[in-house]
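Missing here is one protein chain; the remaining ones are kept as they sit in the complex.
Let's look at chain A:
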Amino acid sequence: MTAIRATNLSKRYGGTLAVADLSFDVEPGHVTGFLGPNGAGKSTTMRMILGLDQPSGGSVAVDGKPYREWRRPLRKVGALLDAKAVHGGRSARNHLLAIAQSNAIPAGRVAEVLEVVGLSEVAGRRIGGFSLGMSQRLGIAAALLGDPEILLFDEPVNGLDPDGILWIRTLMRKLAAEGRAVFVSSHLMSEMAQTADRLVVIGKGRLIAETSVSEFIGRSSQGYVRVRSPRLAEVAELVKVGELHADHLRVTAMSTLEIGALTARSGIPLEELTFVRPSLEAAYMELTKDSLEFTS
């Protein structure tokens, strides 16, 4: 089973092309990060997956058929798009009950998912008074109601405190470990590095990369050696291939051993000689720098 398959998906809003010819797969058993700068088209893509927005071109299938063709979709797919998009006058329990009833999910599930997200105590309170963290948990409870094989989360950690972030990360990994497909969007690479094992990276609505996290780091950015010295200019002359910065020299073509040997022979003292690992953030910045919608 391919949990989600987008095929040449496009979406145009008037003059803006929000998503352009986007194809990717989301597989079960993984947390797939959906990564892209602000305005890249992540939320738009998620709305198309869920049958809320009609694609202008291409198609997207959920376990083989369009979302709108599933009769009890919440038993197949659970999603959290916007945690604050709820009717504030309802209690958490009634909010979830109405959703459960629509998909013939037993009412007993409501108490179960409230327990899972830690909201049992406030089940009878009006959700209009919930904090962002509580709303986020309620949204996740709604997504879990139908015990779905496929889960979509749109920027679930936005505005959460470190505890909340850790909780969501752990939950997503647990869901994937149970064999479910978890598709989670973010505009922060660092966030994805800690949660996802696969990545779909987009920019300006187009696919930039679809890989595993480790492959992504390896492919897009090499490491380099950072050299600091009181006699930096002499070092630069010596190694020839370096890139001279204000307080350090950056070398990609030589190893620390080679540089160390070279400078030792000339008796130049060094303050620092480090191999800087490629960071995910750097890899991401490099890949998306051409596709930032708003450049400041």
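The criterion applied here is as follows: contacts are C-beta pairs under 8 Å (C-beta built on N, C-alpha and C of every residue); 3 or more make two chains touch, one makes a residue touch a chain; residues count from 1.
The rule is simple: contacts and distances are computed from a predicted model.
Participant: Can you tell which of "Electron transfer flavoprotein small subunit", "Fe-S cluster assembly protein SufD", "ABC-2 family transporter protein" or "Response regulator" UniProt lists for the chain that's not drawn?
Facilitator: "ABC-2 family transporter protein"
Participant: Check the options A:24, A:67 or A:183 and report the residue that touches the missing chain.
Facilitator: Of the listed residues, the one touching the omitted chain is A:67.
Participant: Among A:94, A:120 or A:194, which residue is in touch with the absent chain?
Facilitator: For the chain that is not drawn, the touching residue is A:94.
Participant: Which one, A:52, A:177, A:241 or A:276, makes contact with the chain that was left out?
Facilitator: Considering the complete complex, A:52 is the one touching the chain left out.
Participant: What is the set of chain A residues that contact the non-displayed chain in the whole complex?
Facilitator: Where chain A meets the chain not shown: residues 47, 50-54, 67-68, 70-71, 73-74, 79, 81-82, 84-91, 94-95, 97-104, 142.
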